[in-house]
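This is the structure, below, for whatever I ask next.
The complex appears here minus one protein chain, its other protein chains still in place.
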Amino acid sequence: MTRSTSFANRRAVFGAAALTCLALVLPACADKEEESPGDGSGSPATSAGGDFAYLGLTENTTVASVLAALEKDYCADTLAAYPLKASDYAQDQFDQQLQLLAPQDALPNLSSGPNAPALAVELYEGGYLVDFSTALAEVGAADALLPAAASVVESLYDGNLIGLPNEFNIEGVWYNKQLLSDNGIEPPATWDEFTAANAKLAAAGVQPWSVAGSGGDGWNITRLVGNYIFRSLGPDAMQAVADGSAALTDAEYVAAADAVNAWGTAGYFGAAPTSIDYATAMNTFLTGQAAFYYMGSWALGNFNNEEENQIGADNIGYLPFPDVAGGKGSSDQVPANAGMPQIMSTAAYGDASKAWLKCIADNFGHVALSEYGVISGFQVNGEVADLPALTQEVQQIMADAPSSVLWFEAKFSAEATTTSQTNAGLLAEGGLSGADFMAAIQADLG
Amino acid sequence: MRQVLGDRKTIAALLAPALITYSAVMLAPMLWSLGYTFFSGSPVRGFTWSGLANFAELFKDPKTKDAIAFTAKYALTITTGQVALGYLLALLYVFYLKRSSTLIRTLTFFPVVLPTVAVSLLFQKLFEIAPATGPVNSALEALGGEAVNWFGSGSNAFWVIAIMDIWRSMGFYAVLLYAGLVDIPEDVIESARLDGAGGWRLARFIVFPMSWPVLISALIFSINGTLKVFDSIYALTGGGPGSQTTPLTLYMYRTAFAYGDYGYGSSIALLLTMLCLVVTVFMFRGTRKDLTA
Partner (left out) sequence: MTRLPSRPARPPMPPARPPMPPAPFRPPAAGRRARRAGRRLRRAPLALATAVLLVIEVYPLVWLLLGSLKTQSEFMNNPTWALPTDWTNFDNYRQAWESGVSRNLLNSVIAVFPSLALIIVFGVAAGFALEVMVWKGRGTVLLVFLGGIMIPSQMILLPLFSAYFKTHLTGTVWPLILTYTATGLPLTVFMMATYFRSIPKELFEAATIDGASAFRSFRSIAFPMMTNAIFTVGLVQFFFLWNDLLLAMTFTSGAGHDELATVQVGLLSFQGRFGAVQYGPTMAAICVNVLITLALYLFLNQRVMKGMTAGAVKG
């Protein structure tokens, strides 16, 4: 008994010792794996050596795919010395990662911009970001960007061209043609016509709008508020708030939130917007369970996907955001954005970055459109055939639009943006009045 | 003998690895961050001295107040729930299921192993109201009640969070407490039985006092976990609707990393640390007194 116990004891000690050794050896193995030749530090965002590091969003793989195609098929010669090293990070924590990397001078050569435009401006002012207004000219590609896209980027970043518009999107109301004609409704053009159409649809047992308002997915609802403001108070209304010459708590601003809240209280957004996330809202519209859907043109990919879109791509129509009676804005001012524009690090800016920038400038627009159906803010060099009809329609609308407006939160601080988007679901559910909604955001604008 | 058990070299050799790792990786960064509480700004913008402004802000900020209130409510509810239910489960294992409890023990323990993402997805679906009616609301309707919009208000969402986290962790606490209960010598219980104690009286006068130390450990352990809750709320509600289910950790995280105000974020974290400290010391005293009495 005694002997066996002490034997067991000794075994336990040996076991523990072995475990400790294992503990020290395992990571060493992992280290070896991690270390790639010519890149001693093995850090994620290293720009030393010839690598071209890219940090994208986990949620958006298009940019990384286009970059890979550029390296392989379009600029194989000029980029041979600068192999692409792409990694990604979840959108939710992306800003945090940028903030941690920048002070270490460890931003990758190219990365997706932060969620909060304000952070990009801070990074630029701290000297961390490349200014493309000079950099593009330097590599001989001064005209690479569509003027409209460039101006969207500039207005987003306080007049600085510090992002590459990897996307160029317009937003508006998409509608289910069939549902409208079944109920004898003409596509509405004003807010009041929309209200009437909503009432008619609701009376017929059709959910008028599909919106998402769970967690931070409420941006599509705040877009309604913001666009209402642009229509009623004119395209400079949100800039006035940013400058401090107007406040969101002013009666004419609150009116916008109240208008959206009124639709919600009437049940036009469905039973519980706070429990609907982005994917569910999209699915609701694409399975014919709602008539209207506010969305950006990046969703064309979903619309053109036959498996996902069960109502058919030719059954979807686009309506500009409606006019508001007596408003100073107009429905041909199209809400536009440039996705999450790509930023370049000054610390890593060298031959690799320049060669890649040149290649991106020359080819990104073409590759993104022809291979991924994504409309970017770059000039498209070369013919692209066989685009889906809906995509062509959107391109036409973009070409025809005389001017554009940003969105509700574009000029907000990160904190106000969060407050706005997380409270949106409540606003659309009738759980929060327009005045309270606006007051909460105004308090965080600082 | 004093010399052997007081041998400095041995003490140093045994203590050094833990103390050095702990100091370097937790204490030093903690103090470093503490320094930031006197600054405003972020690593990107740079830091500027702001004196006690962050602390003044702590007392003014309504969001901090809301977050403290939510954190306290959450910690109290969940700690009570998970330790109480865990204790009941442990009693069930020891006194009812006895040796055959392995399977049940394993199954109830299991939710702890599930990734947070999975559990929150499950509970979102269970308590869903739109576009489809989830099982819970279907059950409510079948019982003649009305479907509830669980994620539409902070107070409703709180109950989903509470149910989820208690469900998740009660099996875990059951195993912890089981270890304590199993320790009660059987002869003590037998002799109490012979003395005529049964059921409730047995629990009240023998089982409960004898498992008290383990219970206190579990409580300290639990309250420190619940005061620092992050993952589960982040995954289930994201702090919403609005900021109605935002605990201090999530508010701190957003302030420091999303809103770029690291100094103020550190101040919030300090507040949270103090909160944990006060609660723990309070409970710790309780145990000590109990142990020496």
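So that you can tell them apart, the chains are marked A and B in the order they are listed, and the count of residues begins at 1 in each.
In this text, contacts are C-beta pairs under 8 Å (C-beta built on N, C-alpha and C of every residue); 3 or more make two chains touch, one makes a residue touch a chain.
Owing to the predicted nature of the structure, the values given are computational and were not obtained by experimental measurement.
By the touch rule given at the top, the unshown chain touches A, B in the complete complex. When you scan B:M26, B:L52 or B:A69 for touch with the missing chain, the hit is B:M26. When the omitted chain is restored, the residue from B:T64, B:Q82, B:S153 or B:S211 that touches it is B:S211.
For chain A, the residues touching the chain absent from view are 2, 5-6, 8-10, 12-13, 16, 19-20, 22-24, 26-27, 29-31, 33-34, 41-46, 55, 57-60, 87-91, 93, 96-97, 100, 103-104, 106, 215-217, 219, 277-280, 282-283, 287, 298, 307-308, 310.
Along chain B, the points of touch with the absent chain fall at residues 1-2, 4-8, 10-11, 13-15, 17-19, 21-22, 24-30, 32-33, 43, 89, 92, 96-97, 99, 102, 104-119, 121-122, 125-126, 128, 132-135, 167, 171-172, 175-176, 178-180, 182-186, 188, 192, 195-197, 201, 205-206, 209-214, 217, 220-221, 224, 228, 230-231, 249, 252-253, 256-257, 262, 265-266, 269-270, 272-273, 276-277, 280, 284, 291, 293.
Everything below uses one rule, namely that only the chains that are shown with their structure count from here on.
Measuring from the averaged C-alpha position of chain A to that of chain B gives a distance of 35 Å. Every residue of chain B that touches chain A in the complex is listed here, in rising order: 42-46, 124, 128-131, 149-153, 237-243, 254-255, 257-260. Of all residues in chain A, only 93, 95-96, 99-100, 102-103, 115-116, 119, 122-123, 125-126, 128, 213-216, 270-272, 274-276, 280, 284, 289, 413-415, 418-419, 422-423, 425-426, 429, 431-432, 440 touch chain B in the complex they form.
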